[in-house]
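Attaching a single structure in structure tokens format; questions to follow.
Yeah, one chain of the complex is gone here, protein chain that is, but the others are all in their spots.
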Amino acid sequence: MGGFFGVVSKYDALSDVFFGVDYHSHLGTRRGGLAAYDASGKGLQREIHNIENSPFRTKFENIFNEMKGNAVIGAISDSDPQPLLIRGGFGPYAIASVGLIQNEQELIDEYLLRFGGHFNAMTGGKVNSTELVASLINEKDNIKDGIAFAQEKIKGTMSILVLGGNGKLYAARDKLGRLPMLIGRNEDGFCVSFESFAYKKLGYEDYKELGPGEIVELTADRMKVLKKPGNEMRICAFLWSYYGYPNSNYEGVNVEEMRYKNGEIMARDDMERGIVERLDAVCGVPDSGTPHAIGYSNESHLPFTRPFIKYTPTWPRSFMPANQSERNKVARMKQIPVPELIEGKSLMFVDDSIVRGTQLKETVDFLYENGAREVHMRSACPPIMYGCKYLNFSSSKNEMELLARRIIVELEGQAGLEHIDEYSDSKTERGQKLRKTICEKFNFDSLEFQSLEGVLEAIGIDPCKLCTYCWTGKE
Amino acid sequence: MGGFFGVVSKYDALSDVFFGVDYHSHLGTRRGGLAAYDASGKGLQREIHNIENSPFRTKFENIFNEMKGNAVIGAISDSDPQPLLIRGGFGPYAIASVGLIQNEQELIDEYLLRFGGHFNAMTGGKVNSTELVASLINEKDNIKDGIAFAQEKIKGTMSILVLGGNGKLYAARDKLGRLPMLIGRNEDGFCVSFESFAYKKLGYEDYKELGPGEIVELTADRMKVLKKPGNEMRICAFLWSYYGYPNSNYEGVNVEEMRYKNGEIMARDDMERGIVERLDAVCGVPDSGTPHAIGYSNESHLPFTRPFIKYTPTWPRSFMPANQSERNKVARMKQIPVPELIEGKSLMFVDDSIVRGTQLKETVDFLYENGAREVHMRSACPPIMYGCKYLNFSSSKNEMELLARRIIVELEGQAGLEHIDEYSDSKTERGQKLRKTICEKFNFDSLEFQSLEGVLEAIGIDPCKLCTYCWTGKE
Amino acid sequence: MGGFFGVVSKYDALSDVFFGVDYHSHLGTRRGGLAAYDASGKGLQREIHNIENSPFRTKFENIFNEMKGNAVIGAISDSDPQPLLIRGGFGPYAIASVGLIQNEQELIDEYLLRFGGHFNAMTGGKVNSTELVASLINEKDNIKDGIAFAQEKIKGTMSILVLGGNGKLYAARDKLGRLPMLIGRNEDGFCVSFESFAYKKLGYEDYKELGPGEIVELTADRMKVLKKPGNEMRICAFLWSYYGYPNSNYEGVNVEEMRYKNGEIMARDDMERGIVERLDAVCGVPDSGTPHAIGYSNESHLPFTRPFIKYTPTWPRSFMPANQSERNKVARMKQIPVPELIEGKSLMFVDDSIVRGTQLKETVDFLYENGAREVHMRSACPPIMYGCKYLNFSSSKNEMELLARRIIVELEGQAGLEHIDEYSDSKTERGQKLRKTICEKFNFDSLEFQSLEGVLEAIGIDPCKLCTYCWTGKE
Partner (left out) sequence: MGGFFGVVSKYDALSDVFFGVDYHSHLGTRRGGLAAYDASGKGLQREIHNIENSPFRTKFENIFNEMKGNAVIGAISDSDPQPLLIRGGFGPYAIASVGLIQNEQELIDEYLLRFGGHFNAMTGGKVNSTELVASLINEKDNIKDGIAFAQEKIKGTMSILVLGGNGKLYAARDKLGRLPMLIGRNEDGFCVSFESFAYKKLGYEDYKELGPGEIVELTADRMKVLKKPGNEMRICAFLWSYYGYPNSNYEGVNVEEMRYKNGEIMARDDMERGIVERLDAVCGVPDSGTPHAIGYSNESHLPFTRPFIKYTPTWPRSFMPANQSERNKVARMKQIPVPELIEGKSLMFVDDSIVRGTQLKETVDFLYENGAREVHMRSACPPIMYGCKYLNFSSSKNEMELLARRIIVELEGQAGLEHIDEYSDSKTERGQKLRKTICEKFNFDSLEFQSLEGVLEAIGIDPCKLCTYCWTGKE
């Protein structure tokens, strides 16, 4: 994953983009970069840093002495260095992109065969995805046609932000709007952002959320639509369930609010099941389970407590001892329990989702060791049954790593996979079997998943516009 | 303020102390240090780093190549570099201390006059408090008598941790036990800590909380009491209200639990006042108001929401731009609102305390700008009426900076200060006047402070053992 | 300018290339990089660092944890980051290059027009020269043909070092052998280097100096000539006069020895002129004038002294204060005089060359202020009359910055430039005029330039093989 932020303004835009990109730090941990266009002097400038060991702001704190410009873009990335400066047939430009190219290898081969051109490669020989996008853009005569062509050719999801050699910004949301892309405005110009809170915090107001596949051109004075949005949308429902930032809105729906509502719905269902009375407290698996648990508490009046608290005063990414036993120690050391909130209690735990289930066992064992009487578990979304092929957020190499799939195969072999719909649904026998088996494996007193209907209700937009592939397998 | 952690063990203790000190990072931001005693080789070793721009762990990550020892101590500090290595009449030792010496100048003058000795000074000429403590210890023939003598001479609060040239640890809690000091134990030895969660997380078990003025000597095999605890105790009540870490227990009382209970009491009082019905949600001023607000919600069934969320993925201490307008921008940028949770809502805000009130106005104005219908404010403790002279946690140079005092003087001049007790108490006319005046000044729809009785009930230990000086002026 | 070093070996070659590239640090100050091919695992790897503020070794000291391989190349550069990893039609490879492409713009335009391909650009939009070379290589079906094609298309000077995706090295000296390129050999494999001393120091022996335009392929076991050398050579004579490293040999001629001989010839000429008797000492303008001055002393028996000594214990590139008056102070502070060796003395100063003459005036004034009786100046090469268009070592934007040209125009206007040959030659009237005018301008007691014949004699190889364009204008 990754994020981006760009501004075109009457004045120097570097400070806004510096902070705006920094507000996307939750979306990537490996590379950060900035590119600026300085009409009065240096033209296009660029700087990229490795942010694995210190945060974006620290790595770029000298940037104000080195770069300036009325138009600036930046990106945070989990993989490829960007933005890139590209020099193609219609002049130089800077480009950043976020997404996933399914047909990467085909596009590379096609390019190399057809043109005899070349790519810069990274360690291991991988081609930078953003350079691949640029190679497609360059096949056309201008940026607009190039972006449109690139999105046509790319299978997958690709949001593109271009800073032209003319000082204009070009923003293109991915074809089916799986990821968000918003335009903000202030007195002096426009900005483009993945997260809405980033620009609001910087004093910009909501101007427009781009539609699926929409392409716009931005100058300090106006936004011009270069390509109208498509009719179909498939925005990722998991943005709300898990990886969107709480302060952001996507398609007008705030993330934090959705999570409260989602928790309320789970509570409502549990109250119907008559399970709430026997519990002492509801707790979130920190941090992403917390808002779902708050909603659960607000609806059920079951007290909300925090039996695990992260130790945040020291920054978690700074220290990675070479020694493996020290590393394991570090990993466990972030979460600190409050034994008084565990001992003798019947606790309802809410997690954002259950993907591979790798850490669940350790958590539950720890709770019982600390004297918990009962441990109930809720997933804030339906069972993950399919690996994401549009964004790869689950980073699964193999669908068989998914806990729910593994259980199904355990229960009735590969044949069971033909009944995934039933297994998802707690109202079927197979659904009950799945839940019961996991309970036994992990020693839960009860386990439930938010229903598909529950998630859709909590999000509240037209379900046709949502991608729920990882839960339903439906495209 | 500051914190410390020490271990004496059969094996190398550096890793435990490295992580144990790191868990005290919330107590100090300027200097961190470690000292070790290596019986087999280098003897006493020491390293101190400036931690203003990067956290303790980062600054000490190479320490494992440089230092080792079966007995190790470390400290985090807001002021003086420590631990120090001291060479006095009875040989070298390492020393760390936490507290406040009221009669610092007298002790320095006395030492310099009596002995013709000297201190190393810091920039500006200030003497390191820990060196001053050491100078007192050295007046006696051995560490035990020295520590006892130092605590006798020092007016104020002084917890002392010494690593002797013999490889033993000496731990001394301050005379009236204003600050905590706990001993933990594992199979291989003992540890000393300010925060109890620090050693539990590292696999030590509670062994003993030192009593007021108690002094103990620790080797890997046993703890020996060198000086019995005194009868009187005055542990700081504010540890629970504000600056203790949620996971810690002091005098057996967990901080997080106390805060929930404290919030519950405030809710109970508000329910009696009939104010809860008109509200939409209760919220904590992040982060320290949050657990009080959770308790309030749990008791009142008023929904708990988070209209402000900190942006934590990038570390807040790393970047301080030279430019002042950039600095102001940074300060505001940490707290990010969720407008959907503010607009049109009647909100109850709970803060840990109201000291100078400097940021309250800005927060309330922001809420109204974002469309809040009503803003009610609760302080989780009584009005701060006296500057702390035992620990100086409020860092007030001048008692007239305290909001409550300022209001009193505003209302009836210096004479009003003779009625502080009444002003504190919401049940008196003066108490009502104080609250009403603040409400008008800050545009609150209502304001209340937790009552003294409420705080004492929430803590739950014998009130005689608590210092409530900042609220009551009683020693 | 820049330098490179590469090794292909039976064993890990990283350490040798790390040190070998470091030995080219005198040839570039801006970027350093390494690329390795690891047959057993990661394939092609690459790392590039900015070396403007700390030396190559410091920036790459962690490389041993990150990279390994039996075939490794590295480069130091004054301009473009390299080596690059390139993915083209015949698979990935790493490439480094040193030289100057005169027809850069044409080649870029041609590529972009013909193919619709693209380049990655650097700040300001400039295309990386090494990527441009790679784009030419990729037009052919294999590395050998590609390199040959690139050298055919490039006007200028281009030495190329390629590390193939097959783990083989490809080394190609520039068409006319203007720059050196040598192959060394040890028991385990081969190396390629710009400077001969670099590999000798690492235990390799001279194996072969590539001829002009020669291309070879290297594996650990054997060297295979892919393209035979051309007949014509134009190696840069200035390598010996100025920028080659004293320990290196080019075309079999050692640099330090050439400089002694060059100084001896100048002394011989001065002895004939009867000027030596009136002098007290001969001195080099540090550091590059020193060996010429040693040769002068050895021949003339005029004592050699060091009236200026550089302060080397602190590293010269580390500190650049923002404040301009501090910067000027720094610049002057490197050279420290020994007043006792100046006062009352008649001194002969030898500099490697006189290009723009910008610092000469200041030096001479300083000597007179310190009581020098006479100051005589010798340039170790003929007057620089033409800007270098093959290597651009003089970094002159404009030939009119050249001191000799400026004097000529001053003396008789643009028309004078038709008599450059005469001005060069001290035996003509115009030659005498030029020297006399400079003497007056700079307050020298005498000035002479090494004659063209003198330089050629000192180098000692066939003059047809040498480029003397900057002195004679002859290609």
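Here the chain labels run A, B and C in written order, and each chain numbers its own residues starting at 1.
By our rule, a residue touches a chain if its C-beta (ideal position, glycine included) is under 8 Å from a C-beta of that chain, and two chains touch if they have at least 3 such contacts.
Computed from a prediction, not measured in an experiment: that's the story for all the values here.
**Q** Going by the touch rule at the top, give the shown chains the omitted chain contacts.
**A** Spelled out, the missing chain touches these shown chains: B, C.
**Q** Looking at the whole complex, which of C:Val338, C:Met400 or C:Ala415 touches the chain that is not displayed?
**A** Answer from the full complex: C:Val338 touches the omitted chain.
**Q** Looking beyond the chains shown, say which of B:Thr123, B:Thr358 or B:Asn398 touches the absent one.
**A** Residue touching the absent chain, from the options given: B:Thr123.
**Q** Can you say which of B:Met1, B:Ala96 or B:Ala134 touches the chain missing from this structure?
**A** From the options B:Met1, B:Ala96 or B:Ala134, the contact with the absent chain belongs to B:Ala134.
**Q** Please pick, from B:Met1, B:Leu44, B:Ile63 or B:Leu466, the residue that touches the omitted chain in the full complex.
**A** Answer from the full complex: B:Leu44 touches the omitted chain.
**Q** In terms of residues, what is the contact footprint of the unshown chain on chain C?
**A** Spelled out for chain C, the touching residues are 15, 19, 22-23, 25-26, 54-58, 61, 64, 197, 200-201, 246-247, 249, 254, 256-257, 260, 291, 294, 297-298, 301, 303-306, 309, 311-315, 318-319, 321, 326, 329, 333, 336-341.
**Q** Quickly run down the residues of chain B that touch the omitted chain.
**A** Interface with the chain not displayed, on the chain B side: 42-47, 84-89, 92, 108, 112-113, 115-125, 127, 131, 134-135, 138-139, 165.
Keep in mind that, in the parts below, only the chains that are shown with their structure count from here on.
**Q** If you take the chains that touch chain A and keep only those that also touch chain C, what is left?
**A** Of all the chains present, none is in contact with both chain A and chain C.
**Q** Would you mind checking which chain's C-alpha centre is most distant from the centre of chain B?
**A** It is C.
**Q** Whole-Å distance, chain A centre to chain C centre, using C-alpha means?
**A** Between these chains, centre-to-centre, one finds 51 Å.
**Q** Can you give the whole-Å distance between the Cα centres of chain B and chain C?
**A** Going by mean C-alpha positions, chain B sits 63 Å from chain C.
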